[in-house]
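Here the structure comes first, spelled out in structure tokens, and everything after it is commentary.
A protein chain is absent from this complex, but the other protein chains hold their places.
Let's turn to chain A:
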Amino acid sequence: MSGLKTINDFLTQMTKMLTDARSIRIKGRSFLAVVLAPDLPFDDWLVRLDDLAARSAGFFLGRPVVLDVSDLPIDRAQLKELIAELAGRNVNIMGIEGGRPSILGPGMPPALKGGRPVSDEAVAKEPIIELHNSEPKPSVPEARPTLQSVVIREPVRSGQSVIFPEGDVTIIGSVASGAEIIAGGSIHIYGTLRGRAMAGSLGNASARIFCRKLEAELLAIDGIYKMADDMAPGLRGHSVQLWLEGDSIMAEKLI
């Protein structure tokens, strides 16, 4: 009997899930993290860190910190000890970069990879850490973020991805079935869109998708998805622009 009840509960839950029309938003977001790259021996390095912390109290408070241990010949115990030492100084490590799988383990921050150096402008907005230089850098007036765009002058082939979280993507050519374009801003395609296009990938509801001929497999703006089957059939094969209104993707023919 209890088994039957469980199945019934499960079915009720399934029905509830299937009838729930709200879509799930999946978004990417990037944060600027401070990267600490310790060197050996750790004792000396910690002394210098304490020196810095003494001069600017609370520097690491509430700040995402990534530990870069690339090329350091250390074992798991040493890493664990270092993390504990840092925790004692209120430096909480959110991730470890460049660590060999053998030195990472349960209870440790997750491994991170694919980090990119940040432009000087972006770094300027954040206080700069200089462990060797005792003179604090003069503060730089806040620079306005420059809007960026990328132009691709050839067709995007099946299996290729164009990922550009910094801004708009323009393709002069077609986007093949099985190819994908992911842009932080809008996507402009002067050709046929047969693959996937995801605009406003970092949370930009005003991003739009434009294409000369719509044959897309999937469209997304700001995390709201639309599959090929959900698109109005009248739009197929036409010049179309797509934008977001609330939680739904709107589309209209151009010209």
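One rule holds in what follows: a contact is a pair of C-beta atoms (placed from the backbone, for glycine too) under 8 Å apart; a residue touches a chain by one contact, two chains touch by 3 or more; residues count from 1.
Methods note: contacts and distances are computed from a predicted model.
Chemist: Considering the UniProt annotation of the chain absent from this complex, which name among "Spermidine/putrescine import ATP-binding protein PotA", "Aspartate carbamoyltransferase", "Septum site-determining protein MinD" or "Amino acid ABC transporter permease" applies?
Modeler: Per the UniProt record, the undisplayed chain of the complex is "Septum site-determining protein MinD".
Chemist: For a quick check of understanding: of A:Ser70, A:Asn90, A:Ser158 or A:Ser248, which residue touches the chain that isn't displayed?
Modeler: Only one listed residue reaches the unshown chain, and that is A:Ser158.
Chemist: Taking the entire complex into account, which one of A:Leu49, A:Val69, A:Ala176 or A:Val240 touches the absent chain?
Modeler: Of these options, the touching residue for the absent chain is A:Ala176.
Chemist: Residues on chain A that touch the omitted chain in the whole complex?
Modeler: Per the touch rule, chain A residues meeting the hidden chain are 154-155, 157-160, 173-174, 176-178, 192, 194.
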